[in-house]
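Before any comments, here is the structure.
Omission of a single protein chain aside, the complex is shown with its protein chains in their original locations.
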Amino acid sequence: MRAVVCSAALWLALAPPVAAQSTEAEVEKYRKMIAEDNPGELWEIKGEKLFMQKRGSKNVSLEQCDFGMGPGVLKGAYARLPRYFADADRVMDMEARLLHCMKTLQGFDHKAALKTKFGNLNRESDLEALATYIAAQSNQMPIDVRLEHAKEKEAYKIGETIFYRRMSKMDFACASCHADQGKRIRLQDLYNATNKTEIDRVMSGWPAYRVSNSTVRTMQHRLFDCGWQMRLPNVEYGSDWTVALHTFLSVSANGAKIGVPGMRR
Amino acid sequence: MKTKHIVLQGVGAVLLAACASAPEPVVTEATIQRVVQSSFSQIEYQYPPEVVARTNQDEGQKMCTAVRNEVAKIPPAQLDAFVGKSMKEIKYPAGGELMGDWKQGENIAQSGYGMRFGEGADDPKRPNGGNCYACHQVAPQEIAFGTIGPSLLGYGKHRGASAAMQKFVYDKVYNAWVTFPCSNMPRFGHHGFLTTEQITHVVALLLDPASPVNK
Amino acid sequence: MADPMKMRATLKGDTAEVRVLMSHPMETGQRKGPDGKVVPVHFIQNVEVKLNGKTVIEGQTSQAVSRNPVFSFRLKGAKAGDKIEVSWLDNKGDKNRTEIAIA
Partner (left out) sequence: MNETRRTVLKRTGATGALVAAFAAGLLRWQDLLAAGWNKDAFGSKTLADALKGIGAGSAADSTDIVIEAPQIAENGGVVPIEVTSKLPGTRSIAVLIEKNPFPLVAKFDFLEGAMPFVKLNVKMGESSNVRVVAEAGGKFFTTVKEVKVTIGGCGG
């Protein structure tokens, strides 16, 4: 589908060229105009309903799920994630923890729970709606990932290592696109993870409604999709790889005020 | 580059201060392999062995990652050996003509297709693309170009299209690291991402006087 | 019909700025589904805005309105406590409505 858009016919239709400076101003205007109206707010409503709904083979809601602040406490929980959970003996981000609760509390089978982990034009994703609702309960709070447990520290280090690791058919690392200042891919600005202002702006706005996907995406999808473009095998949802990267990025954005769902191209 | 490191060190310093009692965890290649095992575990997806192997690093990727792409930090002997070996590995099209068709080159520059696996997998029967516009300005008509790499507008205008120039561009696209080790640019020929014939079309897009790049 | 709508209305002087979000696929009838068959055209055709029960805007829309439509309108002579109602009807006869009081 994306490839079809990229046909050579397109540039022929684009002549005459617009000056580079006005291009960036107009793209900025586009982003500003779409950001004013964020359909992602509807995912928050859907997510709340799903959260309270009795589901799974055990027919219970997610209200007793412990996101790190105690069972059922959602306020501020997302701001502290990823973190170590003793009951699973691993570091989990919000999505990994949500999946864990769906399996342990509600009795979902692993594969069944992940069947609609990413929504598309044909079906909506329960996980995307639930994640939006859970994350929104930390709105206006600063990201506060603490790295107290040894496994949290290790996750951060692993995330940093992967971030700079060049791999696969394109020789890319995450850093190939996200460690330099003022670069863009096509017309898309690339955030610089080593710039505090930029990493703050990015990390405080996930989950985000993605205009090009017509759905809210979580960081799990963002990391999955980057890996896919790097020609890596598909990384698994909530896996150590993704949680480590998520930890590295979240710690880098500590202090940034959460405002979700964000809005992205 | 400098600023980047200062910022990172800053983050690191804060971390160290916060957890001064515990030793810094050491992440080795074995740690990464353990994470790969658990994160690409084939529960959700099944991969052919070639795809799983993409998480491993080849010699060049290892070399560049170790110094975070700061070539000056690579021992000169290692660098020379790497570049020499990479040069020798470059394959040329049968017949030896390096200047192809710029129009096909433009299609290759526009397309980012190929070798993506799993959800929304690419059809291996369709040609891969070089996705040049993702990072470079190329022909002036395309306004949606990236800035990770330098602008290539008018690339062949002053450089000409001599045999030496054609070979230089061909080699660069085939293996960008022979001219600039550890640059962000993928090694398209080295990884078999673009065919030798496709690379000649990209050469033409950049060097052919008839190409819009040089108008 | 459980898909939500969301509305916000803010007063600027005596003008109410109304923004409404709707969940709707807005299918163009030009896309193939996972089964390889064309997904039938399915889109909102009518949007109506009422202020205190009185119709103030009647809109007609096509399948070229973006998925999950968002509309903004401005109503004059509005004051705090006034009731705004927005409803839609699509080409299959599905419909939905939401209302709020201006804060």
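Things to note:
Labels A, B and C are assigned to the chains in the order they are written; within every chain, residues are numbered from 1.
Quick note on the criterion: contacts are C-beta pairs under 8 Å (C-beta built on N, C-alpha and C of every residue); 3 or more make two chains touch, one makes a residue touch a chain.
Remember, it's a predicted structure, so these values are computed and weren't measured experimentally.
Taking every chain of the complex into account, the absent chain touches A, B, C. Among B:Ser39, B:Ser86 or B:Asn131, the one in contact with the hidden chain is B:Asn131.
Only one of B:Gln57, B:Ser86, B:Ser111 or B:Thr147 touches the chain withheld from this view, namely B:Ser111. The set of chain B residues touching the chain not shown comprises 110-113, 129, 131, 133-134, 143-144. Within the entire complex, the positions of chain A that touch the omitted partner chain are 2-3, 5-6, 10, 13-14, 18, 22-23, 26-27, 29-31, 33-34, 36-37, 177, 185-188, 211-212, 214, 229, 265. Residues of chain C that touch the chain left out of view are 1, 15, 26, 28, 30, 45-49, 51, 54-67, 69-78, 87-89, 91-95.
Assume only the chains that are shown with their structure count from here on.
Taking each chain's centre as the average of its CA atoms, chain A and chain B sit 25 Å apart. Work out the mean CA point of chain B and of chain C, and you get 46 Å between them.
Residues of chain C found to touch two or more other chains are absent. Listed in rising order, the residues of chain C touching chain A in the complex are 2-6, 19, 21-23, 25, 31, 33-34, 39, 67-68, 70, 72. If you check the complex, the residues on chain A that touch chain B are 2-3, 6-8, 10-12, 14-15, 17-18, 23, 110-111, 114, 118, 146-148, 150, 153-154, 156-158, 160-162, 164-173, 175-177, 179-188, 190, 192, 194-196, 228-229, 231-237, 239-242, 244, 251-252.
Remark: chain A residues 36-39, 41-42, 45-46, 49, 121-122, 214 touch chain C in the complex.
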